[in-house]
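Below: one structure in structure tokens.
The complex appears here minus one protein chain, its other protein chains still in place.
So, chain A:
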Amino acid sequence: MRLPTILLAVTLVATAGLALAASPVRQAILDGYAKEAGVAAFSAERGKAFFEASHAGGKPETPSCTTCHGMDPRMPGRTRAGKAIEPMAVSANPKRFTDSAFVEKWFKRNCDSVLGRPCSAAEKGDLIAYLSSL
């Protein structure tokens, strides 16, 4: 009776802790970008500015990340086709930045749509830092 109770408590605490702390995969993704960019840390402020800025060079339909994701990353966004996008902020959507192939697929697509070029590792890192800080 006691052992299962303890095990359950430990599991619950561990799960809650994992959800709150940076997921190991997300950290690995960030580390990868840091290594590629040659920086020690990313800036959430720079990420915020990048997220909210209107960029030139991309497709005219999508000048900014906020075109589809909205100004508040804790809220759902909306695609141009009218479909809801789950929130980008890790606090609102813990699944964010936990699948590196998924992250790279969407950076590849959306950086081209919004900026007309691939994003740099520094830009990607700053963005994830911002979206993890909310």
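We adopt the following convention: a contact is a pair of C-beta atoms (placed from the backbone, for glycine too) under 8 Å apart; a residue touches a chain by one contact, two chains touch by 3 or more; residues count from 1.
Everything below uses one rule, namely that contacts and distances are computed from a predicted model.
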| item | value |
| --- | --- |
| Missing subunit (named according to UniProt) among the choices "CheC-like protein domain-containing protein", "Sodium:proton antiporter", "Cytochrome b" or "ABC transporter permease" | "Cytochrome b" |
| Option touching the unshown chain, where A:23, A:62, A:91 or A:133 are the choices | A:62 |
| Of A:27, A:79 or A:120, the one touching the omitted chain in the full complex | A:79 |
| Touching the absent chain when the full complex is considered, from A:43, A:113 or A:133 | A:113 |
| Absent chain, residues of chain A that touch it | 59-62, 78-83, 105, 108-110, 112-113 |
